[in-house]
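A single protein chain has been omitted; all remaining protein chains appear in their positions.
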Amino acid sequence: MPEVLFKVDLTKPMEEQDLPGHNRWHPDIPAVAAVNPGAMFRIECKDWTDGQIQNNDDPSDIRDVNLKRVHVLSGPIWVNGAEPGDLLVVDILDIGALQGAEWGFAGIFARENGGGFLTEHYPEAAKSIWDFHGIYTTSRHIPGVRFAGITHPGLIGVAPSHELLAKWNKRERELVATDPHRVPELATLPDPTSTVLGSLTGAEYERIAAEGARTVPPRENGGNCDIKNLSRGSRIYFPVFVKGAKLSMGDIHFSQGDGEISFCGGIEMAGFIDLHVDIIKGGMAKYGIVNNPVFKPGPVEPHYSEFLVFEGISVDEFSGKQHYLDAHLAYRRACLNAIEYLKTLGYTGEQAYMLLSTAPVEGRISGIVDIPNACCTLAIPTAIFDRDITPK
Amino acid sequence: MPEVLFKVDLTKPMEEQDLPGHNRWHPDIPAVAAVNPGAMFRIECKDWTDGQIQNNDDPSDIRDVNLKRVHVLSGPIWVNGAEPGDLLVVDILDIGALQGAEWGFAGIFARENGGGFLTEHYPEAAKSIWDFHGIYTTSRHIPGVRFAGITHPGLIGVAPSHELLAKWNKRERELVATDPHRVPELATLPDPTSTVLGSLTGAEYERIAAEGARTVPPRENGGNCDIKNLSRGSRIYFPVFVKGAKLSMGDIHFSQGDGEISFCGGIEMAGFIDLHVDIIKGGMAKYGIVNNPVFKPGPVEPHYSEFLVFEGISVDEFSGKQHYLDAHLAYRRACLNAIEYLKTLGYTGEQAYMLLSTAPVEGRISGIVDIPNACCTLAIPTAIFDRDITPK
Amino acid sequence: MPEVLFKVDLTKPMEEQDLPGHNRWHPDIPAVAAVNPGAMFRIECKDWTDGQIQNNDDPSDIRDVNLKRVHVLSGPIWVNGAEPGDLLVVDILDIGALQGAEWGFAGIFARENGGGFLTEHYPEAAKSIWDFHGIYTTSRHIPGVRFAGITHPGLIGVAPSHELLAKWNKRERELVATDPHRVPELATLPDPTSTVLGSLTGAEYERIAAEGARTVPPRENGGNCDIKNLSRGSRIYFPVFVKGAKLSMGDIHFSQGDGEISFCGGIEMAGFIDLHVDIIKGGMAKYGIVNNPVFKPGPVEPHYSEFLVFEGISVDEFSGKQHYLDAHLAYRRACLNAIEYLKTLGYTGEQAYMLLSTAPVEGRISGIVDIPNACCTLAIPTAIFDRDITPK
Partner (left out) sequence: MPEVLFKVDLTKPMEEQDLPGHNRWHPDIPAVAAVNPGAMFRIECKDWTDGQIQNNDDPSDIRDVNLKRVHVLSGPIWVNGAEPGDLLVVDILDIGALQGAEWGFAGIFARENGGGFLTEHYPEAAKSIWDFHGIYTTSRHIPGVRFAGITHPGLIGVAPSHELLAKWNKRERELVATDPHRVPELATLPDPTSTVLGSLTGAEYERIAAEGARTVPPRENGGNCDIKNLSRGSRIYFPVFVKGAKLSMGDIHFSQGDGEISFCGGIEMAGFIDLHVDIIKGGMAKYGIVNNPVFKPGPVEPHYSEFLVFEGISVDEFSGKQHYLDAHLAYRRACLNAIEYLKTLGYTGEQAYMLLSTAPVEGRISGIVDIPNACCTLAIPTAIFDRDITPK
């Protein structure tokens, strides 16, 4: 087992850990450890909510979750020699649950507190608990399915530079300003409430808490990409924006479907990540990797060969209004079509919604130019069900 | 070889074929043939432009293409016993090129005549010709790549009912009305110019030509879905909207990347499709398949295990403006990131654009709930290149 | 379509073709065509028996087949510039059925005339006819299964040198001499009966017919390897033993399981093969490819993810006698175990035997050192059945 650089105690909140992590992005959050290129090490992570959700059948913790606390991240890790303009090469060597914590949760957030992709259809909070059986998971809340996890960090990223952070805050403020009272909100802006910044206190804490970007969206630094294929064995090439790169991570998902549609949507878990890091000097310019990370998936993703595929187009399901090449809407329609199908198998809409969010479904932008309809597809691997689900 | 129900002569335009097809959707276009459930048959198809593009190095035919002629379709085929409410089960048993026509084309439409996904970046017409070598293709216009085709009908669908057609026309007219002079246009509305409706003439032709929906977008009837995975061996379940179902198809692609981003984007070809049809009586209600077709992909898709994956988020590349969970924009950014990478390998932007449009790249909606950024990914199979393209 | 270098008329025996092929291996059989490195061309092939088997339900043609006529091959093709010591690089670009001949056969040879892997268990002749439906096949003689073909030339090889031919004849004669009256025979030796040698006649014919090696076994030149994975898209590196390389091929199988256990065991068909050839000068020494061809499989093999796997060990099923690391016996036991299982699903032993021989089953040497038992495994893709076949 590689050396553990970041350890968590699941009984304590992030700020009380021996080595506290953080839940905002900022270049000035101090690193908790430094490693050399070539190093291999382990990082332990709490679940993204910092332990707010319990292993029981009551969704009230999902309903009442404090979203200002998310995502609690482990790090930052300083990589010696990394400088702006380099590529930080990160191998995800392994990921797993912590001993004694072999379970995870998925949920539907209430429309008033977070919402999700289908919040207009499913506005009430719901929860499903997933037990891990080695590579497999099942849920007592969604019977008849068992699948292998495509475990991944929902969130992994490097620190932004001051300039990049300023750009984020500006553009997101401008978006929120277009509809400041929307529910759910259009973006989460810096908010000192519930902010954790390692062991910082005092004026420096106050300054950074006021400036630090929220961790919800993926951005140029990687961050909360929620890419299910960034799983075991992947190699990621991150653009480096600050000295030391400052790598942080968390939000581990035992499994997730493309889109992570229910928002609390992967099977959320605490766990560990084993990493190897290296540097490609000057790699950003050399390879044109300047806007976002690039990665190579690993070779042990769960492997299916039969799928049932649902299509969706960009016509609003309520009004029938035609939208222009709207892939978001097209994917929503594909998901709704799949849910209608799953209902004919006996699932409730909420169960089907959480299943699409957690199982290794493939969400594709199949056609994006055939005006005015985008065509998105959702492919469900049929082997996750304990019976044949194809039409006869 | 199964019986050929629809034959094409590549030297003649669609209206001069012995059995002319059609290029609009309308319930009253007469069927050209009738088959029983259980039938197996072959349909030949012209390329979607009806032969407007030549196998040469001059993109002026792409620039000047008459888009009112698209898509020339083969059909409709009447399936005996199919009635509204049923599911039409269509197996795509095989697809291939016509003898002597073992080539295809991809192109970038000029912004003023069609445009495409990246038309703000690549507004000029361009063309690439692809030669087929059995399962493989190469292009003299994009050196250094060779890949196996994931051949599929870009367009396959059943006839709409009168009610459904009226709904389409209404919603699309309303969209166009929001910005009637936009270039490219927001949608293509019914237009008698260049309309082909089988052997219809006279008043009936005039009526249908005025009402018939254009074939550009995918809709409830399937249609121009441009789903690359609807390839050899797939089984499709179509909702049936009219008596006889009236199945039509065309727009064969030798290969296509997810999104078909350059619009004239798959490797467009003439060819044949071998089909088997069957009916599930009352299947629409039984399986909740009411909005769009559902399908099972076949087992012989080209199979890759190594990919380089590019991410994109919903921030506008020109203005830096933050958009809200816009998967269209996020996929555009992922494509642009990939193009920048491919440029470091020596490709021009146009070559890279056409490569992403034609090669079997995977376009995924990876995260769709992490406000305000959608995260889309574009995965390029590295084995299509004649050298190692990963960063070192 | 590439130029057809070798054409067949299915109504005529091989010696009456416009350009007759051959059914023995010999360096002096004249080439029928010459190509340059870089050439792409099509070769048509008769089925391996030269049309002796009919599409009907009567196995008497299998029982009475003239095995001295096999395998009728198309070629030899002379490759300009190829010399002993080079590698001949052959791409199998495509393979398919001939128009109007979309069917194949598999059979169990009678013990007295050919036999097969399980001839002690199934000594009587049997036949199954397989109809092709695009990429799929079904048999009216083995209900409940449908699978995609992994089409390949059972036989493809280059001409031996005189020295190599002499070595073959010597070693095979010595083997036969150890038990000259065995039924089935231990090897097939040169035999002028039914020999076809292109358009040769007279003394040269007589000489070569007396010396020419039978085509039954795979040897250093490739030949009748019956490797199912040598399918569409494969690239083969052949050692070159004679000037011009002299490439020949035939024995096309629409599909075959590993081992081709029933001997007439793949789904035998007439068909075409599209090829591309090239040369690596001096490649034999450079890459150490001196004993047998090496190949890279193509990317469009039918692709399954669920298998039921049967094990076998090297203990004789009749006597219970322990054999020493005998993989032949272990694979036989694995096949017999699979057949017993398939019988519980309602198949006869003969049906199951032919199914294992034709469907894309994987036969593996799993353990070969655990004295005294070899462990071989046979993996059946479960998706080829129209129902769930796993134990419950």
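So that you can tell them apart, the chains are marked A, B and C in the order they are listed, and the count of residues begins at 1 in each.
Here is the rule we go by: a residue touches a chain if its C-beta (ideal position, glycine included) is under 8 Å from a C-beta of that chain, and two chains touch if they have at least 3 such contacts.
Since we're looking at a predicted model, the values are computed, not measured.
K.L.:
Looking at C:Ala101, C:Val145 or C:Leu325, which residue reaches the missing chain?
P.N.:
Touching the chain that is not displayed is residue C:Leu325.
K.L.:
Given the contact definition stated above, which residue among C:Pro59, C:Gly283 or C:Pro302 touches the chain not shown here?
P.N.:
Only one listed residue reaches the unshown chain, and that is C:Gly283.
K.L.:
Given the full complex, what residues of chain B touch the hidden partner chain?
P.N.:
The missing chain touches chain B at positions 303-306, 383, 388.
K.L.:
Considering the whole complex rather than only what is displayed, give the residues of chain A touching the chain that is not shown.
P.N.:
Touch set of chain A with respect to the missing chain: 1, 40, 91-94, 99-100, 102, 133-136, 148, 232-233, 274, 276, 298-304, 383.
K.L.:
When the complex is taken as a whole, what residues of chain C touch the one chain not shown?
P.N.:
Spelled out for chain C, the touching residues are 87, 89, 116-117, 167, 171-172, 174-175, 184-188, 216-220, 222, 224-229, 237, 258-263, 265, 280, 283, 286-297, 299, 305-313, 315, 320-328, 331, 333-334, 336-337, 340-341, 343-344, 362-377, 379, 390-392.
Everything below uses one rule, namely that only the chains that are shown with their structure count from here on.
K.L.:
When chain A touches chain C, do the two copies use mostly the same residue numbers, with over half shared, or different ones?
P.N.:
Same; most numbers are used by both chain A and chain C.
K.L.:
For chain B and chain C, let me know how many angstrom lie between their CA-based centres, rounded off.
P.N.:
40
K.L.:
Using CA atom averages as chain centres, what separation in Å is found between chain A and chain B?
P.N.:
32
K.L.:
Whole-Å distance, chain A centre to chain C centre, using C-alpha means?
P.N.:
Distance between chain centres: 51 Å.
K.L.:
Please set out, as single numbers or ranges, the residues of chain B touching at least two other chains.
P.N.:
299, in rising order.
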